[in-house]
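What follows is part of the complex, with its chains left where they were.
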């Protein structure tokens, strides 16, 4: 009877037979009920990274904060810019407002745990078609949730991306990235040392977000009559206070390390700390401050209640920590101590209820994934697009497509100026600029992804995503320094997804090596699929760059009378343009081969852009991405509120020439075209003079558009769908 | 300016305030000696100007500014104002608190579009005086409409007042800051109020975010410069007053 | 001292514009759920207070409503279901 129940339990909690026998092997005994809960949480994909860990080690490491910490960072003078991206896809699909809000809360805690003050947020959002009512509801709720939480804690949301595609209808993606700053010598490690006091600071622990576990327990435990919601509810007000309290606590010499409560709450934060520190821990669960008195040990361990931090402190510093918490009116309790025992032990009213080696929890099994190329890859490659639309119609459809159109409706809801650091605001440049006044320069922040390209060619598509993000930074004047990623895929147990994942990891790793930038942090989200639909494999790339002076920033805006020049590759009849947005928008078509990044060219382009910038020869600058050549010129002149007269069609297929997407292209505007072209020629860099900025009209190759009409379509498209 | 002559600014910090650091940095840009005041403190006398900065005091739960007005320091503001010790400036959430505490007339409610709005807006900035008021700073030209752009960032910024209050506002030239293109549905385009009698100022836009050229906008300097000259003239008046009363003795 | 529990409803005064209500109206119309819903949005609280008797509790509640839960310029409140617990 006993064993039968236990079998039921581990299965209900999502552990496989193999995993359960592995647990028994490691312990040399059967785990008790509580321990089974603990393993089920730590050995879940979310905490254990079982399907991905093996592959993530392929990323080039580096940066100023080592791997294994809560977030990574790059050094700028005496400071480190710390950053990390994270997904909150599944919670946002269920409760978009709280899901997105607590996503922000979670990523902020990671930055805070290093000891850094959070200074910026970015978001990468993917939804089903905007015309779909369900997608609209999720979109509205997610933006509202980010706005509510980010604005309240006073961290500006300065950049992001939003796309709409059918593939994300059932599984919207909500990826957020946080950036913080800390003096290098103030960085705190997440490693615990023995014989220290463990203090829990922050909100009361409640029954929020006890994921699979609570679900399983419903079937098992007849006593649980109430249907308890597993959605976490955030409190940005308490978070803001917790940020200030944490930064003050971390100023104390006696504080040795700090960890945030992420997925699997107290369990993962405490066990990882002692695992990394190679020591032991005794936790007294009855001392944890609870929101509901009747909570059980497993609930206390697995609760994902928001706004909590864990501190490891010299015993004589505990009082100081408690006093700071008191000043801020935040509950805090001493809940245990670290030991030299290498045992992770839990006590409940004086009784030992769990006793495990920390590494047994922390080192979840690593799985090897199938890497065989799925059939769809070669099939899609062969597909050809044979239809065309009138250019007039195509242009209007592209500028009003919500993927291309202005995202003002979104970023107007985000406080993007709080903190008085925002040097480049949303809509002004390819990347956001955050003034690092401590060092005198500006950090560039960008986040980018391209699910369509990665779907068609996981390796090259992912590699392109990294380079695209680099171009976002470079076109704004920043030198790329480091990468964070958020890898969103379907079910990795399916071969097709496994292939997409492994190949795109390789693509990212390769691109980072080529660009000589480390991957300092990241996050993986699997199972983004429903029986009907699976998301495009979507690795989101977050990047941080730097420039030493605000005078060296570049903006998108082109000005009247400036010459518009394309620098880099040109589309011809043979160019691979698979995954281009226009094909999807105009024809619902996805197929063909994606273009491959030419590393040598990219580096040349970076150099020349910076050289032209330093010589003050650039008016506006933009990299060519979604929307192609036309899209880039349009954004440049729209941003500068001017017009354009010239030529854009340089191949037989006008649509392809105008909207096709390939790598390695920038467009600049300049008041000194002679000097610029001389420079480009002397360095043998491909370029093409496209035309001139002129008022009121957009005229190219015999086509003519009224700017007022197009600008209006571009500005109002999302607003019209969503309401003011 | 010598140490003593330095303007002393206090920046009140409530739980949930998030523009405290920005406001302090702005004050320091003008060379003011600036200190944070934790909301539990009650001594304000040493400050020439007390800021209630932006943010979400007490999460702005129930209504923006409603819960913060019970903080000891807000209770103390009445005293500070009565004594005419100096200026009280509420920015964004600070403006909301001042209205909730009835230190300024009217109230701020949810934006017309029900959404948070963050953007730069054009403003009319009137450095006017009551007729007949002795104007010690005549040399300061008011910045004319549209010239002044400041960031706004609020969800509850729609200014509402009843007819009586609106009449009073007009009569006393209180609406020193008005929107060129009303973003939130405020009555009479009101973006900021100035109770000249009591030296209380409240405004939704954020001048403290528009000080440094590194962030692309320095229009907020005009507000701080104006404040500085008023503080100095208030000091002059106070000085004259003490001299007079000494003479009287 | 006894403990009393009550519900408080806070609504916008007549004549005050209700953008949140209008926003819900728009959603209901857009989704085809209702053409003409005239939604008004208010707040709902449950809370408990201590007091010697019901009158005292009521007085305390009135103060809490006026000072904290509503703003008299904009909103009116009603105390309902006051009872000892």
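A, B and C are the chain letters, set down in written order, and residue numbers restart from 1 in every chain.
Simple rule for what comes next: a residue touches a chain if its C-beta (ideal position, glycine included) is under 8 Å from a C-beta of that chain, and two chains touch if they have at least 3 such contacts.
The model shown is predicted, which means the values in this text are computed figures rather than measured ones.
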Displayed chains are single representatives; whole-complex counts: A x1, B x1, C x2
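One rule holds in what follows: only the chains that are shown with their structure count from here on.
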Chain contact graph, described as a line, ring, star, complete graph or other shape: complete
Inter-centroid spacing, chain B versus chain A (mean Cα positions, whole Å): 38
Distance between chain centroids, defined by C-alpha means - chain B, chain C (Å): 31
Sequence positions of chain A contacting 2 or more other chains: 723
Per-residue multi-chain contacts in chain B, two or more chains: 113
Chain C-facing residues of chain A, complex: 133, 723
Contact set on chain B toward chain A in their complex: 15-16, 18-19, 21-22, 25-26, 38, 54-56, 58-61, 113, 115-119, 151, 153, 155, 206, 208-209, 211-216
Chain B residues within the chain C interface of the complex: 62-63, 66-67, 70, 100, 106-107, 109-114, 158, 160, 162, 185
